[in-house]
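All protein chains of the complex are present and in place, except for one that has been dropped.
Naming follows writing order (A, B, C, D, E, F and G), and every chain is counted from residue 1.
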């Protein structure tokens, strides 16, 4: 870092952005254009900047991001499907001075893990929950998630999600925000550079709040799944903007009253 | 029923209230003054009046009311702890013309069964959920429930519920009401005759909505546990009024927009 | 010397049947005997009887759960209904007389009715009925010294409640007297 | 007559490697052979290769999962990197030439490069590259008749998509030609 | 059940899909499940196909978890439905409480476990590591599932019928214990006939109390130990009766000097071993248990009288081998060959093992 | 571990409470659990007592479920804590996925199962019906717990130390398999000394990556079958090594002609049977497995050489008896006597059984 | 004139006293006697009962039958409200 580049014409350029130090060298296994990678980058960027590599312990879910621990160069645990919040509780309670976060998909956090999610937030566990909502089960090949939109085609809703059969998409972030244990709840995305900037701010805040023992911070990232959605990465941006965000509006859901 | 009573002085009195027909003769095993019994009575009273004994299928929880099936003279299933909503979903989906209800305690519905509760309501399963919130685990001898009030002494919060350790009491009824699948959500009690009358109306409405396929009806009954609270039944009434209701205010939480 | 006593103590929750049993077991331990104490637990306690099985023995105890007893100490009607038949022939049944409307009827065991609740009321200490029963029991089956029981009580109670010890002692003695009176009446 | 062919077909998801394999298996079944088709599955598909193992045999097939192959049909670089070494000595490796920058190098197997993607582009049908590869394979290992493959295709495609059959046939034939050309070039 | 002659054209299908199609044809009333590799095709197929079967009324619901799935199965089964779920190892572990409840409440249903390599999250590759869990009871208490182990896509389909038939006959949950390869692979299958499994009345089901009967109760709670023991004795009697349903298959055991015992995919591989061995003049035979519970103890015991040794082959660290040893009770040595974590022994590898043992045995005999 | 001489006064305690007090003295860092009869006193005792131990920093948390509990245990164990949970049968069934994960990730921890009668909701009375689940692996995949079976309140306390010692030595989850009676009963106990179990460094734990080491990863995912097989082989090697920890107890086996095998509460009862039998001149001996995994196969096999027959006694339908039969391999007949659903056989009943078998055997021998 | 009365099933009464506090007429009280279950049960102690049903509604044991001098032929008063 802080490397300089000297061009042929003598111009000196300064390095202003590079791969975060706290990423390992292992190439991501994610599909091209997958939002998981971007969120990983942002998380490790913040760990770099806050200089908390030695204090941060991550919990990976079962989902496409199950291998997060290969990429994030911090101590990590891989939790059973849906149990990341319970695992994080176990870690944080015995190591209250460390910074603990979970990283979970929508199937993991909002389906099988619903009870753990709700109760962890309700207890106000002093952790950060990062919730990647791509409206689908990426890992297992594109099945319907609790957050799949009405009418959206997946391998288990081949004729589109039918709300009479499966109900409406679950806005678990709004539920979480209702709980007194939730300190800071926000919905972000990574579909363009500004969104990435905002997410980074949110993550920074969340870690700072955790250092101040404020309770649970909960960041939803409305993300994409080019493979599951059967779209090119570029097409997913449009789908996000036109279809996902109207249902999952971006922005803070609960901010601390300071 | 409709029996008359002829007094010595020649006055003829009409029977205006008696034990519901749809109760069996088995005496309740509940502790003296326990609200469970009253709610059982009300439920069966409504089954009598709507004449739906042959259509109604109940699901008993694991909790003090685990033996509900001994008392309610209707077809019933006993579910695993916390899974009554899943069991009811299984029944209702294969028998959509029957009237299905669950009967669950606060440990059952709001702790171990949180995921099933949330997702059943979110799917809008066309059932009635009866939720007996007595702020304690009665069955297992008085441990802290998710709904135990701050400072309340139980066998697992011997120095009073500590919100820093266990979080605030979970208002799962309010969460359920947020879900689009919830059609009618109300909080009732049985601590005096009028409360019982209101509960009966709520139950009647809920069954009627179910006949109209409206979605999930959810009735919380803020109840007592003389044994767990270590109070006489009469003392529990005061505690309910003075301590429980302020935290769990009675009344409708979500009413149908008609 | 009695080498072993297998005892069931039953009544409503709140009547102190569990603590009475614990006290006997504790005293047995102090006297160097093998003891076990096993409570009833679970939902049958709701609105029904609480009970505990106490075994005091000179030799090692195998199972703490048994179904036949040398002695039954029964503080309410449901307990009498349930455990009368569980007393071994020749065994002893002591029951609380003032609240039991259908007294036990077996003829192959010794049956003693004690109005412990009434007597406790007289001593202005409802919660002491259990100790009156315990006194009655020890009068009939002197497996333990009363002094040891008092010693056990001292260890079981927190110091700030040691003022209750004289009352308990009184109750124990009252129980013993009542047995004697009952026997006198029968003889 | 070839009694058995154990084939691995690999490439990116979306290149039609699974359906090509299925077609070969289906055609084998029509010809009365024993067949099995086994896809790769799970997260290794993410951003990596999809593959399937196809076995066409005259006798009963034991395991559908094997690690050495008579033939490898490989449509991208990672597949070449992964499966080149899995070809049995004397076996066949056909790879997509236009996108693979490090071609296979073994000398104890037969290696044929086919620019299937380029050729498919020429036919204005990107999705047909797999059939070009299939044609090439059948030219080298005539375990099945081309007609059976077409028949299989008819059964596999819904009627409304039968208009695609001539294109597929063309691709198969193009593959066969390309092999011949390649062999000519080498010889 | 007699095997009928099937007229339908053979199809090329995945094991998971053949199983799902068979379930439709077996007239299931409901399926509840949660996706997990390598069996998600079961629910995917049902979601895709069921809406096209206008003559059928089948509930297909993706539950929020495996815990919910199995309890939905409990509810539907209690209400008299023909109902099933499917999952793979970790998901099946989550179902253990529910399975124990279903067994105790004596409800018929089908649970499919398309096993992957464990323990833990493990690998998604095929395995037979859940034999103990399936046969000895992964849940609490004394109970047994009827366990069928298919070895082909054909059996993935056929055993759906067998499993429901047995489950309903005995009011007992049945399990199909397959593995990832059987679920994922395609091969030829001739599907069982639609509607070929009749439905018997279930007077015990909770379908609404009518005037002419007492209220029906589905429960697994028997708080009095005397009562609970009675229920247990009843269960044990049922398991005893189920022993008559034991099924297995033998290959070239008539003159075998060495006996292979293997189930599922391992048995397919061992069949090849038999052939390879016999080509070399080694008289190998194979017994394949088809029902893992009940287990063919007796037949293995009989065969033990005739062979030099037994080699049990599994895709795990040695589980069924305990049952084989229990069958044989020391009569002949029982050896074990296993690969783990998704690895599969090749026929050659197994034959080598046999030859090595053979040599060792001969040395011993000298 | 050498048994030290204990100076403390004996106390009268419930098994559950003695276990909880021992956990405090064994310096646990954390307990996570969910109430269930007959073991709720464990968490109740900890909640009551821990705040009074100002010298200790122990986390005691009531989780929202057993599923959450076991996963909290996983997290805390992975972070290097000495951590435990306790439950009873249905709750333990719910933990099976988590247990399989913990075993696969090789994390030390203690799981206490105070068994009640199953299957299903069953009864809350004592039982030994979870032997299979504990020893063969109720979860998916090939793994084993270290399983200790106490037979007294004293051992309820002592085995907490043993369990953590072994768990940490082998980086493997350990289980204490008790029953409702042992949990609920009070008897004399001399508690183990406070702080008597030292803590070794856990360099693998996720405590925050420091500059001087690579990042630590706790996982049970090994997607490549080759890798997963390696993990499995490593586990198997560990289980092999654990065999050296096998523990059992014998009573009057020296001259025994009849051998009783029983664990836990059943073994206490069988001790009485030995006495009663010998009074009658029947030479009975008793072997009590203390570790159920590893199991004393070898010793039972040795004793089998000397006795006429073996009677295995359990509070279930016959589970450990399979291991006894595997130990004996047909050398002598192995009989089984079991009561179920919370029922407990009396010494007299067992003796009668012995006499009946004895008679039958003699007829056979004539 | 007697407006109403109650019959209390003494066998199943658990003496919880909830009916006593619910009765606007203070017409109910615990008996000094015990029932088969060992509980003191409730009795109507004088003729003030109006048949208002309050006691019956709150009785956990459904032990109370209420009679009233009234035209209503409804099974229970509740419905008529």
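Things worth noting here:
Keep this in mind: contacts are C-beta pairs under 8 Å (C-beta built on N, C-alpha and C of every residue); 3 or more make two chains touch, one makes a residue touch a chain.
Predicted model only: the values in this text are computed from it and were never measured.
Hidden chain, full complex: it touches shown chains A, D.
For the chain missing from the display, the contacting residue among A:123, A:187, A:200 or A:254 is A:200, taking the whole complex into account.
When the omitted chain is restored, the residue from A:30, A:101, A:229 or A:248 that touches it is A:30. Summarising the interface, chain A meets the missing chain with residues 1-2, 5, 7, 9, 11-20, 23, 27-28, 30-38, 41, 45, 48-49, 190-193, 196-197, 200, 226, 232-234, 237. Within the entire complex, the positions of chain D that touch the omitted partner chain are 12, 47, 76-79, 81, 99-102.
The definition used in the following text is that only the chains that are shown with their structure count from here on.
Hopping across touching chains, the smallest step count from chain E to chain G is 2.
Two copies of one chain, chain E and chain F, form a contact in which over half of the residue numbers belong to both partners. For chain C, the chain with the farthest CA centroid is D.
Inter-chain centre distance (chain D to chain F, centres taken as mean C-alpha positions): 55 Å.
Averaged C-alpha coordinates give centres for chain A and chain G that are 61 Å from one another. Multi-chain contact residues of chain E (touching two or more other chains): 37, 61, 64-65, 67, 90, 97, 101, 105, 121, 124, 219-221, 223.
Shown for chain B are the residues that touch two or more other chains, namely 28, 30-32, 34, 66-67, 78, 80, 111-112, 114-115, 119, 139, 141, 146, 165-166.
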